[in-house]
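Quick one: the structure is below, and I'll ask about it shortly.
Removed from the display is one protein chain of the complex; every other protein chain stays in position.
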Amino acid sequence: MPNVLFANLPFLLRGAIVTLELSAVCALLASAIGIVAALAQSYGNLVARGIALIYLYLMRGTPLLVMVFAAYYLLPYVGIDVDPTTGGALVVSLYFGAFMSEVFRAALASVPRGQWDAGRALGMHGRRLMGIVIVPQALRLAGPPFINTCIMLVKGTSLVSVIGLAELTLTGREVVERTLAPFQVFGGVALIYLVICYSLSLCGKALETRLPHA
Amino acid sequence: MMARAMPVLLDGLAVTLELSALAIVLSLIWGVVLVLGRLSHLRPLRLACAGYLQLVRNTPVLVQMYFFYFGFAMAGLRLSGFTAGLLAMVLQNGGYMSEIYRAGIETVGARQREAGLALGMRPFEAFQIVIFPQAVRLVLPPMTNQFVAIVKDTALVSTLSVADMMFRARLLIDRTAAAFEIFADLTLMYLVLTAAVALLMRAAEWRLGAVD
Partner (left out) sequence: MQDDLPSQARRRSLTLGIGGLAAAAALPAAADAQTAGGESRLETVTKRGKLLVATSSTTPPLCYADKDGTLIGFDIDIARIVAKSMFGDPEKIEFQVVDSSGRWPAVLSGRADFGIASTTIYPDRAMRVAFTTRYMDSGQSVLVRKDAMIGSLGDLNDPRFTVADLSNPQMADRAKRFFPKAKLLTFDTASAMMLAVKTGQAQAMQMDTPVVDWYAHNDETFKVLPTLLGNVQNNAIFMKPGDFTWWLYLDTVVKEMRTGSRYDEYSAAFNKWFGRNPPPERFYLNA
């Protein structure tokens, strides 16, 4: 029975690599978007804050699947040409950018009041204060929830399978439909995701213990 | 076209609502069962629950749904798309709920219980009067997020041919090519749904906060 799984393992692992690559790219992009949105929300002017809030509201209230399909169907009908890889990466990054922004915003807010006062007492203002005192501490505080969001992101990439990007879930479906062994193969796919995400969570735990708390 | 698409999407709304409501209620219950196991005195039970949690948190819901729908059917147990989707959602969100409960209970924690005992209450009384209300207030915000996540996850069952809003929207787009209008409608409906859930929970928070 497990023979089906082992016979197709190389093929599935190729899908897993695509998942990992996609997740890495999206995590980077989402973090960038998240930082910008968090800063806009906390320190931006009215317009910046407005845009950030609208963006956050949209991402938090719309299912990722809807957005994935929208990118796939809408853009071509409007005339913009986007392939599943680019479209999928953009949508996933945009979606999880909202979650990342929440992570960073909460981290910024959790830096103790005293740190701001101490920094100002030492004569630091604005960007120096942020860069030397506040942001490093915020980043440390952000560590564990950041890893959690990354795990959510990896799981989120499975949705891009529905528009044809050959990551792990779609690869799994193709194998299932060829071998007609859904129990073994989908089970195996779940296990591969488990390995990936559990490893990430272990990194998160390691970060928690290594990094000194503020 | 936007107006003409609405009735079709509203047909799907009933399914989306039904699935969301069932998933929320069953996750709440399953979460209680899990947290009792997670915090039990029996080590094997604790470990089993912790293992279960790792399993559901680290696997995508979509894969779980495919597994329950196609995998079980192949093995002889035929679940409808609705049931398979519901099962996957409850198993996963029940896990997240149990963690929320656990965080609430542990945060309010030992000190409060000691305080209650010092005041002469029995352990169960202490739990009821001191710990539980505080835990409930702590727990409501993350629960709101979880409920919203559940409503959004219901869209996934469209891949198992369940006639929810997402499914109907896709079929309609195939037929009419009015992709923009239909997606606008669909997004609007999900935004309204999630906003409604968030508002309801905010009202619940307010009432519970006002009581204390």
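Per-chain residue numbering starts at 1, and chain names A and B are given in the order in which the chains are listed.
The rule is short, and it goes like this: a residue touches a chain if its C-beta (ideal position, glycine included) is under 8 Å from a C-beta of that chain, and two chains touch if they have at least 3 such contacts.
Please read these numbers as outputs of a predicted model, since none were measured by experiment.
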Among B:G12, B:P60 or B:G81, residue touching the chain not depicted: B:G81
Residue among A:D83, A:D117 or A:E208 touching the omitted chain: A:D83
Listed residues B:L17, B:L39, B:A103 or B:L171, member touching the removed chain: B:L171
Touching residue (missing chain; options B:A73, B:A103, B:L188 or B:A204): B:A73
Where the missing chain touches subunit B, by residue: 1, 4, 69-70, 73-74, 78, 81, 159, 161, 167, 170-181
Absent-chain interface as seen on subunit A, which is shown: 8, 11, 14, 72-83, 162-164, 166, 173-174, 176-178, 180, 182
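Going forward, only the chains that are shown with their structure count from here on.
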Residue ranges of subunit A touching subunit B (in the complex, touch as defined): 57-58, 60-66, 69-70, 73-74, 77-78, 151, 155-156, 158-159, 161-162, 169, 172-173, 176, 180-183, 186-187, 189-190, 193-194, 196-198, 201
Parts of subunit B lying in touch with subunit A, wherever the complex brings them together: 54-55, 57-64, 66-67, 70-75, 148, 152-156, 158-159, 166, 170, 173, 177, 179-180, 183, 186-187, 190-191, 194-195
